[in-house]
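Shown here: the complex without one of its protein chains, the others still in place.
A, B and C label the chains in the order they appear, each numbered from 1.
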């Protein structure tokens, strides 16, 4: 299939590479052109519009709302470049409000829109082991199914409104941040009582918290290893903000998300915004007088 | 071995039964005598002191600090009944401060003390599938090892100070309550965006939260099934208080534990203290206008 | 002086009336024209641009960011209507980010901008007893001084950057909401201990909390009188959001603002968003099982 791919960061690059490996014809665009050129087997576009031109499906994988807005609504944006009836698959972690706006805008331009954010860190993207959370009209989903299959180990359909996939993705990130905070506070308590953090994490993950997320993040926290940042704390703070905004949109509070965001901001104010978001545990340790 | 067992509630009864089944001679005491009499193959004592008399090891499994204090320090308490060098194994979820006090008191009386709280719900106790978190002097641990093996699928040694096992147990309960809160808020967000809670939990537990705790509690929350209460919300509130007190003892905050406790108290104030503690999700739903 | 006045709600109407009474020639615009027509002695404009045309100073007093953005940046907006060198005085409680953006936009159009939000409820506006918090270039401030004097009992200069006045105003609202929350929780505690709320508020305000804000809001809370809403809870929630955003803009958390906002959202989710914001105390009462 002829595909556009926009956004070649830590996640986008391996995703695009997997699409190429599966035999698709990919035209890539990245704001910093050099990154697009590292993509083997792809053509490089000069603008989002050019990446979209002639493609049946265009993927976007960008760090935040403003970046995606620029790519879609900008002067040389996707809205102008995409064919009628072509599909924009947005895999970025963006706000519910923007997802709704994109759905409307593409429909007005006779184009289609699918939200398909993913769960997994860069290693999982490379190994095509992502979980893809997809939402949108059935017919659009069908057209993209084989492509989404290439990206991950499983495609999970959330609903017919694209924004529902973004709600699901933000919820997952909220749940991960919650476990980081909880483990961070518990590890601080353990340390102050003379319990070795590694033993403590081993205890947790060998009993009732025998899940990949506890192993991964618990391991980072026990070893105080917050670099390299698979996902930096400042992006975690952003996602907590997006979760809170999604909650505000349906008029409800998320008090735990507020707490997580405030701790992330305190971390950022104290210079650790570029560490992995498991460094929320550093904020807990600091509040315990352990730093 | 000659064993005393005090506290025959939902957890204590199957634990005592397993010790009897393993061939030990058990003398049981319960405040409400009728419950002790249901224990097949046990002798019934009239007081904690009597249950302790002549036993090599005495187990206690009681709901809270005051109950255990009464059993140990009361007029007919364990301190008076236990032999020199006999071991008190405390499996209750109690405060770190009381655990330390018990260790001191037994030592002063020439007796020994081991903290061995357990992870698992009543079904796990019956199936001898508990995880036993044990802490105390090595020599005491060795003497009790075969008994602890009878109770659970694994005995995990936390350290040489008994109170460390209580810290570990309280931390586990804190982590479970954290995940209940997080899932509760996320499910409320999902519901208000038209996502089916069961699908949402299925999504979580089939991807990155593939752990027993998420399946058990996520299931209760998705189905809004908070009865029967494996562990009632009011005891959850108590354990959050104990975690906060343990933290205060080493001069540190646990902001997430504070949030959990406040939500549990709001639930109790509104009449749901006897539901399962997964009903923390009901408080989140109420705050979202869903009840 | 020839003046434009845009936004004739509960606050704007008495402010505009006071400017007319002081002898100024006012052209008023309101989205719902009928409200503008009730203003005695004013001309009515058909658009913001028209209200701005020929005026030396244009006041805006609108409920939120989107309303002010429409008035300034819209097709018939102020940017297009205002004379070169004329001053836009923004008295609305708006975001720090929008205030900065307005400053830039007016400068680009050869116009001037002053932020002058006010402290006080509608009664104070009518009595010209507002406190005016003003920030902007000295020269612009001088030109508007006599007008600001008409509106309030005191004009307080915050700094030379307009957005600083917005920070100050948001901080004041944050402080008021904080005292409402604190008094609300304390009154709930008092009530559950059999202390009469009115006696309790009398105690506070006759001793160390002898300030207008405690008397006003404490009175509403003691009497559970949340209507008419001088300032509705949903606008209070909005202002807490703006305070949190201002904090995020300089990379810091405001955990108390997060708590206030979450409680306001819980109130809104449960149908009390149109009550006075002192109804935060209703949320506290509900959490205490008192409703």
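Operating definition for what follows: a residue touches a chain if its C-beta (ideal position, glycine included) is under 8 Å from a C-beta of that chain, and two chains touch if they have at least 3 such contacts.
All figures in this text were calculated on a predicted structure; none of them were measured in a lab.
Peer 1: Would you indicate which residue among C:126, C:150 or C:182 is in contact with the undisplayed chain?
Peer 2: That would be C:182, which touches the missing chain.
Peer 1: Of the residues C:104, C:199 or C:227, I need the one that contacts the missing chain.
Peer 2: Reading the full complex, the residue touching the unseen chain is C:199.
Peer 1: Can you list where chain A touches the absent chain?
Peer 2: Those residues of chain A that touch the unshown chain are 262, 265-266, 269-271, 286-289.
Peer 1: Kindly note down the residues of chain B that lie in touch with the hidden chain.
Peer 2: Output for chain B: 241, 247-248, 251-255, 258-259, 261-263, 265-266, 268-269, 273.
Peer 1: In the whole complex, what residues of chain C lie against the chain that is missing from view?
Peer 2: Residues 96, 119, 131, 133, 154, 156, 158-159, 161, 163-164, 167-168, 171-172, 174-176, 178-179, 181-183, 185-186, 188-190, 192-195, 199-200, 203-204, 206-214, 243, 246-247, 250-257, 259, 263, 287-289 of chain C touch the chain that is not shown.
The rule is simple: only the chains that are shown with their structure count from here on.
Peer 1: What are the chains that chain A and chain B both touch?
Peer 2: The shared contacts of chain A and chain B, listed by label, come to C.
Peer 1: When you average C-alpha coordinates per chain, which one falls nearest the overall C-alpha average? Tell me, please.
Peer 2: Smallest centre-to-centre distance to the global C-alpha mean: chain A.
Peer 1: Averaging over Cα atoms per chain, report the distance between chain A and chain C in Å.
Peer 2: 38
Peer 1: How big is the gap, in whole Å, between where the Cα atoms of chain B centre and where those of chain C centre?
Peer 2: Spacing between the chain centres: roughly 52 Å.
Peer 1: Two-or-more-chain contact residues of chain A, please, as numbers and ranges.
Peer 2: Expected reply: 247, 251-255, 259, 263.
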